[in-house]
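One structure coming up, written as structure tokens, with questions to follow.
Removed from the display is one protein chain of the complex; every other protein chain stays in position.
And now, subunit A:
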Amino acid sequence: MKLAYWMYAGPAHIGTLRIASSFKNVHAIMHAPLGDDYFNVMRSMLERERDFTPVTASVVDRNVLARGSQEKVVDNITRKDQEEHPDLIILTPTCTSSILQEDLQNFCERAQLEAKGDVMLADVNHYRVNELQAGDRTLQQVVQFYLEKAKKKGDLPTEKTAQPSVNIIGISTLGFHNHHDCTELKRLMADLGITVNAVIPEGASVHELKNLPRAWFNLVPYRELGMMTADYLKTEFDMPYIDITPMGVVETARCLRAIQALLNEKGANVDYEDYINEQTLHVSQAAWFSRSIDCQNLTGKKAVVYGDNTHAAALTKILSREMGIHVVWAGTFCKYDADWFREQVSGYCDEVLITDDHTVVGDAIAKAEPSAIFGTQMERHVGKRLDIPCGVISAPIHIQNFPIGYKPFLGYEGTNQIVDLIYNSFTLGMEDHLLEIFGGHDTKDVITKTLSADSDMTWSKDGLTELNRIPGFVRGKVKRNTEKFARDRNIEVITAEVLYAAKEAVGA
């Protein structure tokens, strides 16, 4: 048993359902008790989805428990098959119903006898993997199912497309800015003269999956979703894949060069250098921003980064390499893939934090006292309490991660969006100076009710007056530092002198 307050990744069935409901005309049946079907709420509310979520709960209640679920599950599958004629029905249990250890594979086989569409059991262990791993696995399972089916029927196209082409693997519903990333990737591929053969799973039909091997290569933009599928396609169909996330100017270029090398190897004879150069220097504003006077003021500022593997690694590289910001630590909650993360961020941050415990993350932030946090909604919340700004760069998703406007993280437009996010997260450059020079314009702020308000330190009147003169946005930090200083020296009442002594001691 584990005392848990917060989860960075959802349970396995959420991953499976994300894949199922991303495909076109695929329905999922959840074998689960009442209330376990909140996936439908998440999809409808967070994505503001206009269509009914194609997920039906086959409800397990007392009666079903007593009698066994087979009849009900099989009925619900065949009923859905008749009502909506889906191409595929995916059956999944949840953590709860998987304990019943029923032969769900057998239920599927029985339902398949009657159903016109295909019926499949999502094969994941609900106690050993999380949402991300389960999604990765389910996508691979669906792809394998349809490729093997086509192979058996002998209608697997073997010819590659005439022009260079790509499958974009890993765009899914309830993914972090996935839709905008997908649009951006399609534009990027069009610019490079590469045809998009397929995007999976979002919006794809399972009948088109047999065409996947026609593409020249696969692109897996996110580390969390699609790697298993890409590995499968490499092993079975000798399809190469690129798994460099095109996030940030440098990594986007690296991704494009890898594609260039791959295509040239296949005899395409492409040269993307001019394109990369033009985009980097003149189209994207990110490289120019790095050179601009605004960014100069960010030099050496301290930041911490935390999120899923893809986004935390990419942001760490951007902050450190492209903006000269000092990343004190970078962390991920993808514990199952920690080695990859370590390798990616090594050299770009002082320390690496691998944990999915939000209190450990919170403490690490408090200890580092960075000028800005780049994390998940949870870190944004921690930042609010500590009065440190936070830019949200990673799932777990929140309604704010489904902006109406175009906000990709990938590609060259993504570089612009990320610059905005980073820059606006820090207290702005000139404002910073002016506040320092003129002592701030919000001197009437109350200074109690900060994080350390429960401390036993007393501030003398003149100490308090001085503290109030310090600009609001650093006041909390100065207060904490001064109190730490006073506590270390057993000073009970903090006067103006103590405040200045502390300031000198920390060299601020």
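Heads up, the rule we're going with is that a residue touches a chain if its C-beta (ideal position, glycine included) is under 8 Å from a C-beta of that chain, and two chains touch if they have at least 3 such contacts; residues count from 1.
To be clear about the criterion, contacts and distances are computed from a predicted model.
Between the names "NADH-quinone oxidoreductase subunit B", "Xanthine dehydrogenase family protein subunit M", "Light-independent protochlorophyllide reductase subunit N" or "Phenylacetate-CoA ligase", the one given in UniProt for the chain missing from this structure view is "Light-independent protochlorophyllide reductase subunit N". Touching the chain that is not shown, out of A:N218, A:Q377, A:S394 or A:Q417: A:Q377 (per the contact rule at the top). The residue from A:A28, A:V60, A:A372 or A:I494 that touches the chain not shown here is A:V60. Here the missing chain is touched by one residue of A:N76, A:T138, A:S284 or A:T310, and it is A:N76. Residue-level contact of subunit A with the missing chain is found at 1-7, 10-14, 32-38, 40-42, 44-45, 48-53, 56-62, 65, 76, 83-84, 94-96, 99-100, 126-128, 130, 358, 377-378, 380-381, 385, 398.
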